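Okay, handing you the structure first.
Omission of a single protein chain aside, the complex is shown with its protein chains in their original locations.
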Amino acid sequence: MTQTDTDAPFLETRALHKRYGGVHALRGVDLTIRRGRFYHLLGENGCGKSTLIKIISGAQSPSEGRVQIEGVEQPATPDPIAALAAGIETVYQDLSLLPNLSVEENIGLTSQLVASGGRLAVRLRRGEMRALAARAAAEVGLPSDPAFLRTHVDRLPIATRQLISIARAVAAEAGLVIMDEPTTALTRREIAHLIGVIRKLQARGTALLFVTHKLDEAKEIGGTGIVMRDGQFVAELDIETADLAEVGELMTNRRIDQARYRAASPAAAEVARLSVDGLSRAGSYRDISFDLAPGEILGITGLLDSGRNPLALGLAGLAPPDAGQVRLDGRTVDLSDPSTGMDRGIAYVPEDRLEEGLFLDKSITDNIAMTVFDRLRGALGIVSMDRARILAREVADDLKIVAEDVDAPVGSLSGGNQQRVLIGRWLATKPRVLILHGPTVGVDVGSKDTIFRIIQRQAEAGMGVIIVSDDIPELIQNCDRIAVMRDGRIVETFDGARVDAGQLYAAIGGILETAETAP
Amino acid sequence: QDAKDVVTVVKITGENWFTRMEEGVDAFDAENEGVNARQVGPAQADAAQQTAIVQDLVAQGVDALAIVPMDPSTLEGALRRAKGQGITVITHEAETMVNTDIDLEAFDNTAFGEHLNKKLVECMGGEGKWTTFVGSVGSLTHMQWAAGGIANAKENHPGMELVSESNESFNDPNKAYEVARELLRTYPDIKGFQGGSAIDVIGIGRAVEEADLQDSTCVVGIGLPQDSGQYLDTGAIDGIAFWDPKDAGYVMNKLAEMAMNGEEVNDGMDLGVPGYESVSVTPGAGDGIIVRGQAWVDVDASNWQDFPF
Amino acid sequence: MRGRSLDIQMVGLIAVNLAILAAAGLTVGERFLSPFNLQSMASQVPEIGLLAMGVMLAMIAGRGGIDLSGIALANLAGICAFLILGPIADSGMSGQVYLLAFGLLSLGVGLLGGVVNGLIIGFVGVTSIIATLGTQLLFTGIAVILTGGSAQTLGYVPALDDFANSPVLGLSPSVWMFLAVAAGLALWLRATKSGRLLFLMGSNHTAARFAGVRTRWLLVQVYMLSGAFAGLAGVVIAARTSSMKWDYGSSYVLVAILIAVMAGVRPEGGYGRVICVVLSATALQLLSSYFNFLALSNFVRDLAWGVLLLVFLAFSRADLSAYWSTAIRPRSKA
Partner (left out) sequence: MSDTDLQPAIADRPSLSPGKRIADWILANPAGFPLALLALTCLVVGAINPDFWQLANLFDVLRASVVEGLFALGVLVVLAAGGLDVSFSAIAALVMYTVTLIVSTLVPGLGILPILLAGLAGGALLGALNGVLINLLKAPALIVTIATQYAFRGFLLTFVGTALFMNIPASMTAFGQIALFSQVSADGLRVQFPAYFLIFVLAAIVTWALLNHTLLGRAVYACGGKPEIAARLGFNIARVRVFVFAWAGMLAGLAGILHVTSNRLANPFDLAGTELAVIAAVVLGGARVTGGKGTVGGTIAGVLLITLVDNVLIQVGIPSTWRTAVVGAFILLAGMFYAWVDRTAVGR
């Protein structure tokens, strides 16, 4: 990279707009990035951070507006090669790794693609690729031996994959490295190491743009904080001196402390609604035990590889545990298949709404009624679609789903409404235990509010609720107790009414303890 | 009165054999004002497609059908309905067919098999290992030829040793080639091949030529002169016999016309086509009759050039 | 579901059917439209229609589902029924009883073969294209071994022949059976729990599993039904041709897929309508018979089928994008 005038912006966007169908994800974004600086893009789920990044990195084109890199206008059609050639490297949230290719290929292929200008009919320079991959891997703290470099990525754990994805960006010696939530799967030591890598990049004049939900981590790194809300920039501030509570308020447009929804407390009961005893699954979680009272809301949190996700899947019968048992109202539940738990009254609202939850091209009615077709059957086992429609209408009204026509495909709803359809599907089964996995991912503020109120209402009616989430404020707002997982175990359980975010972050192990000192 | 519609339905359109047959059909059409003769057939050698065509023709209400069945049993139902509709049905190479008015055989199949085998025996000097090929074991005439040949060898030539009989070529010269190679490998001293399907000799001939055994093996079978010519020249194929599909096509249509006009076919009748100058008539499997000619033609290296097909 | 009883695909297929009928009526005249010809064409539809419905079910189930084993299983089913019963003369049964026994046996073998497919796909987890390719060869192979490769001739069994060929109320019993099966399948798909869940599973397999759908059993059901249809096709073939052979209808493997895709069954899963499959099968039959009337070679028909399939694919894509833009715009920001 040639060292140009450092004051001229490396990258500028002007009046960017992006629409997905009816969703207006970006509403006029002006961003300026200068060399050698750090930027943190802060904002709630679904405010448009990832969308902005995709446009800058040429994966998508804006609906309106333009992007300039070093004064050069970027092409109007999606062109990742142009962005890469201009020196923009991106570590996506989903890591963008090719599962069936090796580590060295994942790290080194793009640089050769850029070198050839996107032309494919050129020789693959394997030696060069291997050397580059070895160097980059070593730099982010990965092994650099040939055996490792030749392993296919789909056979590596998620934390390793995240580092590979970062290594690719490091290898390119780019002008701007964008990292979309780069540390979700990393341990503190890995993060510390990563920060070291980042500082080296900065010293070379590389600018870095982080997307993160971990404000404390951003503070530790330092730089400019850019706060987004509903597809717009609402503030730019120096993150090191900023007041985190204020930043949170800017992000959400609300005072955070007023937002605890949990008012009631669980009913006292002889038998726990759900009793988990010594649950284990090799390589995922170990020796998990807890009781859930009727009407209680339990939060479970931890890093991505802490075992919280497999535990959620295990309780839902989707990844059966190897050992231990689960009792529902005193009777053992068979968790070898999702349907058996479901029949006993365990409902599981999955994390990934689009992949694991909804049938986007199918009607709202089908999406809601599918779990209770049995109840809607009449003579000859015929499912009455009229009754299904009535049910769907009731659920929609009850959960304030904005839909004129329950025969419309679920894909035509906004994210918040989609999530409510998914929750409605499970509430229709009248479950005894409701497990919500990331219930408000990608859901906007208004919908969040509605969803939290629904959750509280169910708990008040005596349902046992488990929320598995990495959204700390959400847990504090809703839970009676919050269990923190690390390395597959529950390491600490907090009282939801008393714990503060700092304590939770510290227990999770995702940030540096020094961040505690923030006001 | 309108010209009568006579449609010849063959096993598969486009193969040389049936292209030659079409010449006969067209010739008959040209010579006879009162008859509208044409030939159709499926795109694939698939009994289902042939049945569909026949069924459509029946529905269409043609006056007569002349059919070379892929698989005679598959067509019984459709042809029974054809006869029910008053359609005259002529078949060819389908002696067992029940629902036909006249089945035309170019010759007595067993006798033809015997004839082929005699040529083979002569070439082999009356002794050695030999084998038979058929298009598929479901193919009735091919099996009859093989049986006729085997009977001849068994009864008259104790030195002839039959091995691995009824090899299937699925009417594919390449398959015939592969099977022949494998037989040469398995029985290195094999001396004789009797082909069944018209392309068998081509594949066998190629295998023999590549093994450089033109002079020490004997290959005879049914085949077409132009297709087999180059192998006849090298001696990889020693002789072929065939009946001219053109004549068969012509005679089928002629029989159809006679049947429609209520003319009877009698034993010893002359149908005016070489090889069918004195046909034999026997009762068929159903109500119909079987008409046989003596229409085989022997071809070898000396005379294959005389035939234009 | 409301609003979809008359969709574009269906209108298109009805139009194609009518267009061919009209063209044939105009060019080859009344003989094409005569009751006898219509009945004759109708009697050719059931066997391929049944196989296409099996393919449709496999496709609806999603994840690239497909059933290549249909015709092989149909032939095997007919052959097994025949070998078990023996020719009617040996069995000493009356025609009707023979037909019934033949039907039940063939259906039973079809069901069994379908269950084998279902277990291999649902429980062992083999991709359906590989699994059914394997069973296609296996079923064919067993049929060859059982018969030594030769055709099994039923001979003239009046009850069986009437089943495929003698019209009752204008159509032969086999056509009525086909229509009844189609109606039953449509009802099963639209109005039973399994049927509705099948569409959802085809739309998103993971989500279905996450929602407690017993996806493996549903797959077994799908291929079992498909196998049952093959078994019924076996009876129809036996009745229509008075014989069974291992390689009967070798072109049906691809024709069945052609019919399903022309019917708008989405190869990626989650969508398909029985009525469209029936209409698509009749359209192909009309076209094929029309070409036979015109004495056009079957090669022209193959070419026409290929092009028609491409046209239908293009048509369905255009239709889909139009649907999206018009469906979303009027409603946004109500």
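Letters are used for the chains, namely A, B and C, taken in the order the chains are written, and counting of residues starts over at 1 for each.
The rule we apply is simple: contacts are C-beta pairs under 8 Å (C-beta built on N, C-alpha and C of every residue); 3 or more make two chains touch, one makes a residue touch a chain.
Fair warning: this is a prediction, and the values are worked out from it, not measured in the lab.
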Displayed partners of the chain not shown (whole complex): A, B, C
Residue touching the undisplayed chain, where the options are B:Asp200, B:Asp227, B:Asp244 or B:Glu257: B:Asp227
Touching residue (missing chain; options B:Ile202, B:Ile222 or B:Ile240): B:Ile202
Touch with the omitted chain, as defined above, among C:Leu50, C:Ala77 or C:Ala131: C:Ala131
Chain not shown: contacting residue from B:Ser216, B:Thr282 or B:Asn303: B:Ser216
Residues of chain C in contact with the chain not shown: 64, 66, 68, 120, 124-127, 129-131, 133-142, 144-145, 148-149, 250, 254, 257-258, 261, 267-268, 297, 299-307, 309-310, 313-314, 317
For chain B, residues in touch with the removed chain: 12-16, 19, 43-45, 164, 167-168, 172-174, 177-179, 181-186, 188-189, 199, 202, 206, 210-213, 216, 226-227, 229-230
Sites on chain A contacted by the missing partner chain, in the whole complex: 59, 80-81, 84, 92, 94, 96-101, 105, 109-110, 112-114, 116, 118-124, 126, 141-145, 148, 151-152, 154-157, 159-160, 163, 189-190, 193
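Basically, only the chains that are shown with their structure count from here on.
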Chain closest to the middle, measuring from C-alpha centroids that were averaged per chain: C
Computed distance of Cα centres, chain B from chain A, in Å: 73
Centroid distance [mean C-alpha coordinates] between chain C and chain B, Å: 36
Of chain C, residues touching chain A in the complex: 1-3, 187, 191-193, 196-197, 199-200, 203-204, 206-214, 270-271, 327-328, 331-334
Residue numbers on chain A that touch chain C, as the complex places them: 21-22, 316, 318, 337-339, 341-343, 348, 350, 355-363, 366, 370-371, 373-374, 377, 381-383, 385, 404, 407-408, 412, 425
Interface residues, chain B side, partner chain C - complex: 13-14, 38, 40-44, 46-49, 51-53, 55-61, 71, 73-78, 80-81, 98, 136-138, 168
